[in-house]
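See structure below.
Note that this complex is displayed minus one protein chain, with the remaining chains in position.
The first chain written gets the first letter, and so on, giving A, B, C and D; residue counts start at 1 in each chain.
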Amino acid sequence: MGITQILFWFLSALVLVSAIMVVINRHPVYSVIWLIVTFFGISGHYILLNAQFLAVVNIIVYAGAIMVLFLFVIMLMNLNKDMEPQKSKWLKLVGAIAGGCLLLVLIAALKDIDIKDQVAETNTGEIGLIENLGTVLFTKYVIPFEISSILFLSAMVGAVIIGKKE
Amino acid sequence: MPINYYIILSITLFVIGIVGVLTRRNTIIVFMCIEIMLNAVNLLLVAFSKMHHLNQLATNPTAGTEAQLFVFFIMVVAAAEVSVGLAIIVMLFRNTHSIDVNFLNRLKH
Amino acid sequence: MNALIISAVFGVIMMFTGIFVKQKPVQHTMAIIGVALLLLINILEMNGIVFFKVNTEGFMLFDRFALLFNSVAFGSTLVYFLLSARDMEKVGHYFADYVALIFFILCGIVLVASFQSLLILFLGIEIISIPLYILTGTSKRNLKSNEASLKYLLMGAFSTGIMLMGIALIYGATGTFTTRYMNFGEGPSALAIAGMLLMFFSMAFKVSAAPFHFWTPDVYDGSPTVFTSFMATIVKVAAFVGFIRLFYDAFGSIHEDWKLVAAIIAACTLLIGNITAVFQQSVKRMLAYSSISQAGFMLLALLAFNATGKEGIILYAAAYSLATIGTFAILLKMNDHSFESFNGFARQQPLLAGANVVFLLSLSGIPLTAGFLAKFYMLKATLEAGGLMWLVILAVIMAAVSVYYYFRLIQAMYFKEGDGNAIEVSSGFKIMLVAVAALLIILGIFPNLLLNWLYF
Amino acid sequence: MNNVLDLVWLIPFFPLLGFLVNGLGRKSLSKTAIGFIGSAVILASFAISLFVFMEVNNGNTHVAHYFNFISVGKLNIPFAFQVDQLTALFLLIITGVGFLIHVYSTSYMHDEPTDHYGRYFSYLNLFVFSMLLLVMGSNLVIMFIGWEGVGLCSYLLIGYWFKKPEYNKAANKAFVMNRIGDLAFLIAIFWIIAKLDTTTFSEIFSQVDKLSQADITAITILLFIGATGKSAQIPLYTWLPDAMAGPTPVSALIHAATMVTAGVYMIARSNILYTMASTTQDIIAIIGLATAVLAATIALKQNDIKKVLAYSTVSQLGFMFLALGVGAYTAAVFHVMTHAFFKALLFLGAGSVIHALHNEQDIRNMGGLRKYMPVTHITFLLGCLAIAGVPGFSGFFSKDEILANTFMSNPVLYVIAALTALMTAFYMFRLYALTFLGKFRGTANQESHLHESPSAITIPLIILAILSVIGGFIGIPEVLAPGAHWLHDFLAPVFAQSTAIQTPHHADHTQELMMMGGLSVLIITVIIWAWSRFSKYQPTAEPETGIGKVLENKWYVDELYDTIIVNPLHRFGAFLNNSLERSGIDALVNGVGKAVHYSSRQVRWLQSGQTGNYILLMVVSMVLLFVLQFFLKK
Partner (left out) sequence: MVPVLLILIPLLAGIVSFFISNEKTARSWALLASLITLLVSIFGLTVLKDPSNLAFETSWLGSLGSSFSVKLDGMGQILCLLTAVSYPIIFISTWHAPFNKANNFFGLMLLAQAGLMGVFLSMDALLFYFFWELALIPVYFLCSQWGGERRIAVTFKFFIYTFIGSLLMLVGILYLYSQTPGSSFAIADFYNINLPNNVQSRIFWLMFIAFAIKMPIFPFHTWQPDTYEQTNYATTMVLSGIMVKMGVFGLIRWLLPVLPAASYAWGDTVSTLAIIGMIYASLIAIRQNDLKRLVAYSSIAHIGLMCVAIFAETESGMQGVMIQMFNHGINIIALWIVVEIIERQFGTRKISELGGLAKKMPALSILMMVVALANIALPLTNSFIGEFLMFNGIFGSTITKYNVVFMVCAGITIILAAIYTLNMIRRVFYGEANELTANAVDIRTNEKWILVAVVVLIFVLGVYPQSMLDISSETVNGILKEADITPYLIGK
């Protein structure tokens, strides 16, 4: 078991555990913190897969910007107390069972796929580098890139409309 | 790493997100769980990207790039969505002083 | 492509108009000019006159189907603006911004109608969805509007997650996002099937097909009515066109694998949409359920997987959008949304009532209206697909059920005595409404006026 | 127009004209004009009928074809009249007796308001028109038109006094019972069409050999059922006594002289079919005789003057059918003729009595009218003698011929028939005696108004009386005067086909004479007995008991029909209307609507308003669909 494997298992365990913590933690702020841990774990995976650009973006955008936004909103609402009313146990159970079933079904369906023995290249492979991705993004992918600007515009307008006091 | 591991990891993560959506009442946490789902997808896409890259190395050296760019766009969209979403949550909170999902039941039947 | 650019540009223009031009009539006119221009440009493009030639790198394909649908969408939007723009002003202070958002949504619609890559589909859907979350919540003091907005957001984001997982799995199976390169081989792998199903579910969510329809009644009911009108019509049929494009282009080769699921979902949608609508006491909510039931019919086009289905969906889009926009335009003038408020309406506003009857007849699929031919195409397509007689019969029985709730409105307008619920409408509105009704009838008699565009 | 007989359309045309003129002009014309028109048109028809009769007697029989009534595919039904010996004879009877009755009516109905008077005559004319169509039709369909037409007129005239509910009920009963027969008649027509593609008599009779025995039996039985309706045979006879609700001249014309003999005419017309269907003949003979007996027994105990006559009519009709059943077609037609004379006479006489007594019909309240109404009395007596079959009178000849033929066919039937003839004599003279002999038993007021009827009434009586007396001489039996049976010779061409295949059996003359004589003696004895017994009749308050009560209540047949047919029908209708229709079928239809409504109410609970639930439901559906797709689908 090489270092890659060890890292993979460690990061996977980290991601899953922290994700579960996000779900089961009653305190919103703790949940946010655990979510950030999850994101870091995933970024670790990206690095493992030699997708450095995404790893960086993930940390900057998600763990940095988005999670701060979340935290900020939670603080703004003063929700740091444990004030979340809990769903009834039954509903929780049913929700967990439904999710479990989905997991079971998906895994049962996908466990024997024909590509299961193919390998995702780790450590090597140049495509994940900023240089390569940037070239493609600004040549071939320029149109989606421009289009995403429309998305941002609309999100901006929207946030303004919604956020502005009347 | 065998791609199967990534598939199972991602799906598990994805389902954890779904379970979170199903079991939590706090709107913000629900929203965060959706982010977990998106991240599961991102991870899977990157893994597939590297898998296809490896498979098609001979014929197409840039194979797999599109998936990583897709992940980039997902992040972009997620950011936009979060900004709008949080704005809406704040607006609701201003009106009702609650972000309990179960509280949203004026509209029914 | 031109329409996409113009639409985005107009979105920006409207944003600035909102800041610099405070006169509502000017904003109003700008909006109408914008859509009219869009429509014009699009029609020109259909006729081969292209102003900006853009290399889309295979991300999009502006074929006749896409362009024709764009025209229908722009045309419907024009009608929508003409009929309901004034009501938009009543929702909040940001008329120009609402219009800007609608222009952005139109961008999304163009994308969804013409995508060749799942990336564009995803972006298109998000460009449609995000402004809609906002428009739903624009009535900021209205708790129902807030609630609808948040519900829509949560469920929409959830379904986005589902869709992305689907896209990821499909990418894993095929190694590409481009629909026409997708190759599933002889027996599609479980990965592909799972991805395809997940995409199916999320698209079903977007078009509010049962059992993924739950958001629809609540969101449509909670939104400001004027935006419900837009959401329930143009946006919904756009989602359908995207749905059809996706499953015809990308998953056409594994048609047999999604036929059954599609049939079940269509049947569920027809059943739930129609049956639930029967009991509704509010016209607005009834129309929400009716949009679900109409989605059930449109799903038949998807299911049929043939040229008739594609033709039919265009006609259905036009017929359904125009009729629903018209009905909503009248509903917007009413003081409340109950059936009772329509009592005696015919006596008071014979012209509006008459037009409304045409809309409702079209929605219920009575001959001589476009709605009939639209349904007719759906049934025809399904029969041509073969082996789905049961679904066709279910569909027609549900169409008869739909008559029940549409005609309740007619009964209220014509046969019940009302206490006058006096409403004021301009004569321009009346003329416009009658024109829309006439258009529905013309399309109902000569559908080829529209459908011929698909071919020559 | 190559045959003078093409003009026969004039015969029904005149009554039709009279119907239209009287019907439309009933408010503007005077009573005199109405009566005149009504009678004159019949007289005109009678005159033409006489002419036709002469022509026919000279051997000129003809089918006058006017236009295609119905022509569909191979079936062609022309509107055509056939004139032959049988028709000619009936034409004379109908127009002749009809004319007399019209004349009689001008006086009898004179108290009616003018428009009703007009209505009456127009109905009467319409009846004659229909009856003429019936006997002149050259095919079954034209005959059927007349057949139903006379039924309609009978209905209209029975219910002529429409203000009396029970009269209307009687009218309805008559119509409906006739309809039952008519249905059978129709089926017979269809049967013939199905086999032979024609309804024209000549074509049917020339192709009888194409019909199988079963076909013939079925057709003849069906036609006979039709006849039982029209001619009041068991089981459809009960309408006729009730039909006495109509004005008396109507009873005379329709329910005695003409319409009710339509069945006889029809069977005589299609004699060849019956001759070939021995089973049917047996049935007819038995039913005819049974009807004769049944009606005679009932007549014994009836107290209404018209009811007695009505049952007597039924009984006489039974005799005619008996004759038909034993293949004695001539005898049947003969009896039709003589019966037309004497029964019309009796009815008209009864009418005269009723008229004089101001609508008193109960013979227990009459008596002693002899001295007040001499003409009526004498003519009535002659009628009674004729119907009783006293030698020399017309009834004797015709009845004797029937009995003789019956005897040759089956002696048992003969005995019963002879007994019935005795009963006839008894109840007729009971009637006569109660009415005309003894002392008047009515009120003083009635007595003071008693008078002989006017000449418009008495003259027809006299004419009919003469005919009743001498009418029999056209058919003197072989035993008394060989070769003197004019009627037999006259009608021979009509029955030629049957005669050819009938086995001729001649009883020995002595035996026949003995029977004739013996029976005559018995009849006279019975007459004397009845005469003496009832001329001293005193009304008693004691109700009838035992068999008398049963007879007085007509064997309870009406009650039986009510119990087993009419009431169940009504109850079943009520059940269908109240239960099955409302709570069954319609409830089912409404139930579907309610079910949709109900499920709508229930399904909308799914729309709980809780986002969590929505997503849960979505996830569950996804799981289910995945399971379906991956694990269940083949």
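As a convention for this text, a contact is a pair of C-beta atoms (placed from the backbone, for glycine too) under 8 Å apart; a residue touches a chain by one contact, two chains touch by 3 or more.
These figures come from a predicted structure and were not determined experimentally.
Considering the entire complex, the omitted chain makes contact with C, D. When the whole complex is considered, the residue among D:G149, D:G327 or D:G368 that touches the unshown chain is D:G149.
In the complete assembly, the contact with the undisplayed chain comes from D:S71, out of D:S71, D:S202, D:Q511 or D:Q602. Only one of D:D111, D:D489, D:E544 or D:D586 touches the chain withheld from this view, namely D:D586. Of the candidate positions D:V176, D:I221, D:I283 or D:L419, contact with the hidden chain is made by D:V176. For subunit D, the residues touching the absent chain in the complete assembly are 67-73, 75, 115, 141, 144-145, 147-149, 152, 155, 159, 162-165, 168-169, 171-172, 175-176, 179-180, 182-183, 186-187, 189-191, 193-194, 569-570, 572-574, 576-577, 580-581, 585-586, 589-590, 593. Against the chain not displayed here, subunit C makes contact via residues 361, 366-368, 372, 376, 379-380, 383-384, 389, 392-393, 396-397, 399-400, 403-404, 407, 411, 414-416, 446-448, 451-452.
In the analysis below, only the chains that are shown with their structure count from here on.
More inter-chain C-beta contacts link the pair A-B than the other of A-B and A-D.
For the pair subunit A and subunit D, the distance between mean C-alpha positions equals 102 Å. Per-chain CA centroids place subunit B at a distance of 97 Å from subunit D.
Within subunit A, residues 87, 91, 94-95, 98-99, 102, 106, 109-110, 113, 115, 141, 144, 148, 151, 154-155, 158-159, 162 each touch two or more of the remaining chains. Shown for subunit D are the residues in touch with two or more other chains, namely 604, 607, 609, 611-612, 615-616, 619, 622, 626, 630.
Of all residues in subunit D, those touching subunit C in their complex are 593, 596-597, 599-601, 603-604, 606-607, 609, 611, 613-615, 617-618, 621-622, 625-626, 628-630, 633.
Subunit A meets subunit D in the complex at residues 87, 91, 94-95, 98-99, 101-102, 105-106, 108-109. Considering their complex, residues 151, 154-155, 158, 162, 190, 193-194, 197-198, 201, 205, 211-212, 214-215, 217-218, 257, 260-261, 264-265, 272, 275-280, 401, 404 of subunit C touch subunit D.
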